[in-house]
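Of the protein chains in this complex, one is absent; all others appear in place.
For reference, chains read A, B and C in written order, and residue numbers begin at 1 within each chain.
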Amino acid sequence: MTEKNVQFKVFRYKQGDTAPHYDTFTVTVNERTTVLDALEAIRRDQDGTLTFRHSCHHASCGTCGMRVNGKEVLACVTNVMELGTPEVVVEPLQNAPIISDLVVDMGGFYETFSQAHLPLIRESEYLPESDVAEGVPFHMRLESCLECGLCLSACPVVGTDPEYLGPATLAAVWRVVQEPRGEDPEALLAWVDSEQGCWRCHAAMECTEVCPSNVDPGGAIMALRGELTRRKIGHLLGQG
Amino acid sequence: MNTKQSGTWAGTLWLLQALSGLLLILLLGSHMIVNHYVVERGLRTYQDVVNYLSHPWVVAWEILFLVVVTFHAALGVRSILLDLGPGKGGRRIINWGITLLGLFAVLYGVWLTFQIK
Amino acid sequence: MVKEGEIIMANYHVVIIGGGGTGAALAHDLALRGVRVTVVERGEVTSGTTGRHHGLLHSGARYAVKDQESAKECIQENMILRKIAPGSFELNDGLFVAITEEDLAYYDDFMEGCAVCGIPTRTLTREEALRLEPNLNPEVKLAVQVPDGTMDAMRLVLRFFATAKHNGAVIKPFTEVISLNMEGKTVTGVHVRDHTTGKEYDIGADIVVNAAGPWAEKIARMAGVDVPVQPSPGVLVAVWGRYNNMVINRLHRSGDGDIIVPQRELSIIGTSSWVVDDPDQLEVPEEHIQLMYEKGAEMIPAIKHAKMRAAWSAARPLIGSRGATTGRELSRTFKCFDHADEGVEGFVTITGGKATTARAMAETTADVVVRKLGLDAPCRTREVVLLPHTAYYT
Partner (left out) sequence: MLDTTRFNTRRRQRRPGAWLHLKGRHVGAWAFALNRLAGLGLVLYLILHLFVLSLLAKGPRAWDDFVALAKSPLILPLDVILLAGILYHGLNGVRIALIGVGIGVRQHKTMFWTLMVIVAVLLAVGTWGFITV
């Protein structure tokens, strides 16, 4: 293992501060060190007041979303040496209120997201050639979306319009349309068929670029439009 | 559930924006080719323009072009303004403002066509 | 809501130190019993040990031979969690696979242990096992199906928090306990620092519960008491792709790298085990990562070439005196300490246990707390269905 010192320029803000600032910390990293490891080391060895969100440390919970060198990433799977910069800039996600340092308030996101009524689990796609185990009452797996908010931070439209439903919620609606499981896809389709819904998107596809879990929100938004367009045309033809 | 929306118009307008865009490729393409190449050495003189506009089909074609390009431009500007999150009242002002400006541009263009003799 | 500095006259106030699974379940339990609760957590909730486990909803089969107390807790809680947190688990069961003759020799003990602990089992032939899990090592001799499952390590806990909040509990993340306030030998509250504002203040409490997991010893020392907690880290490795439908365990005495849990887009191989003094000093030794790959590949050979997503460590808060060597010899059960036994009033520690048994840990602790408060309020957490995790934020 080779070790080297890397500078971390970290966004700092506490409630009551007039303005945010950046603090620089030097951390010794090796080939395995992630940005999250470095932040934990900073909090442990240099500044116990640094706040950041984290939980699972393997890109499953979605809490450690932040901007590293200007890109939305999950800190837990962002390797410091692979970034290749002598200085690593760490900032909170955009388009959400900042609680302190790297911590943003996810409340607004969840207020919209929860309206999509996406269950936490979905039908499991079994491995090819495998059977379903006898005696297992349900065949389900956890949804891929980590609710990390990276897509919201990267989206150029969420930044300008607070009323835009945003990629995560629209992707969740598309999941429910695909697999309703007791929810009402018609009501959800009507909900997203609006100025603030899937038609607000400009197909910059940044959401899909930054998604750490193969959700492809951009594709989901386009699929929603395709579905709504088909319905609209079908409606027109049906009437004509 | 959130119901602040302008119904299915959003999707229709998006589709119209896409379709008018595709139509413009044809219209603008022909506008440029005709104006600059088909008429020999392009519409250079006032007389060229008068001759060109003496065909009623040409007038109709150019007016159609003007209508579609104005429509597409107006919807595009509207979309930029809506992205700024203007709120409900703001949206109404934008919709009316854009409509009036678009209508004015089209009427002005039509009027202009008939000024040239 | 309990405001800073407000004196609660109406009823009792309990401060829980630690926003992990135990603290969450305890906040939920006490809130249901009508006690005012404030949870203080140094970082984000579930950022310590809770969020980092492999996401295994234990059937208890893993402990059915050597640690039957823990195994019984697991199967009982497993069944309760399915009822109170529907929709939070991949209910795909688990397989214990025998790869070698040595594994096979363990079969009888294993089946007997499961029977004693009340863990349902179904023995599968090699062919049946391979049909369910085509990526299994074709050398597999037989497999035993048990009611394991996959859980979302964070979101199950958020559901406890969400329900507790709904019932009036106050959750304060990024609020670090600096010291315990004491009057003589009685703990009267906590002195905390809110890292979101940088301000320090006191929170008064009738009882303070130390649910700090591997940090429990550090907190206990603030009250001048000692709890026998041995932080025992383990390395886990997540690889891209789901290699198995069910949770795959090795049919043998618990060892390193003998569990593969499918979760979302990933498969998670765990764990190794050693012991440390400071739960904040968690290394991820390179040889442990390699060990996870090697051992994992013994059960599912394709794991050997799977692309790594993450490698990390989590510190288990095992109960045991210092001096354990690997942590494997320590029980996974939990223990609640009423420090009145050592002469310190108003202070209770809950430690040990597993994510699967967090509710039971909370029930035991809440029983102690209400008894100390002189209340007669029975536990209701076996029946009350938890709110969705999104309710924590909204």
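Here, a residue touches a chain if its C-beta (ideal position, glycine included) is under 8 Å from a C-beta of that chain, and two chains touch if they have at least 3 such contacts.
Please read all numbers here as calculations on a predicted model, not as lab measurements.
Q: Quick one: say which of C:K172, C:H288 or C:K372 touches the chain that got left out.
A: Residue touching the chain left out of view: C:K172.
Q: Suppose we count only contacts with the excluded chain; which residues of chain B make the list?
A: 14, 18, 21-22, 24-25, 28, 36-37, 41-42, 44-47, 49, 69-70, 73, 76-77, 80, 83-85, 105, 108-109, 112, 115-116
Q: Which chain A residues touch the hidden chain?
A: Chain A touches the missing chain through residues 15, 69-71, 94-99, 105, 107-108, 154, 156-160, 162, 202-206, 208-209, 218-219, 222-223, 225-227, 229.
Keep in mind that, in the parts below, only the chains that are shown with their structure count from here on.
Q: Whose Cα centre is nearest the centre of all Cα atoms in view?
A: A
Q: Just give me the whole-number Å value for how far the CA centre of chain A lies from that of chain B.
A: Here chain A and chain B have centroids separated by 39 Å.
Q: Could you work out how far the Cα centre of chain A sits from that of chain C, in whole Å?
A: Computed from C-alpha means, the inter-chain centre distance equals 26 Å.
Q: Between chain B and chain C, what is the separation of their C-alpha centroids in Å?
A: 64
Q: Enumerate the contact residues on chain A facing chain B in the complex.
A: Those residues of chain A that touch chain B are 112, 115, 157, 160-165, 187, 191, 193-197, 199-200, 202, 225, 228-229, 232.
Q: Show which residues of chain A lie in contact with chain C when the two form their complex.
A: Chain A reaches chain C through residues 1, 14-16, 32, 34, 40, 43-44, 48-61, 63, 76-77, 99-100, 103, 106-107, 109-111, 113-114, 119-121, 124, 126-144, 146, 213-214.
Q: Can you list the chain C residues touching chain A in their complex?
A: 43-47, 50-52, 55, 87-93, 122, 131-135, 145, 150, 152-155, 174, 176, 193, 195-198, 236, 238, 242-246, 262-266, 268, 280-281, 284, 286, 289, 309-312, 314, 388-391, 393-394
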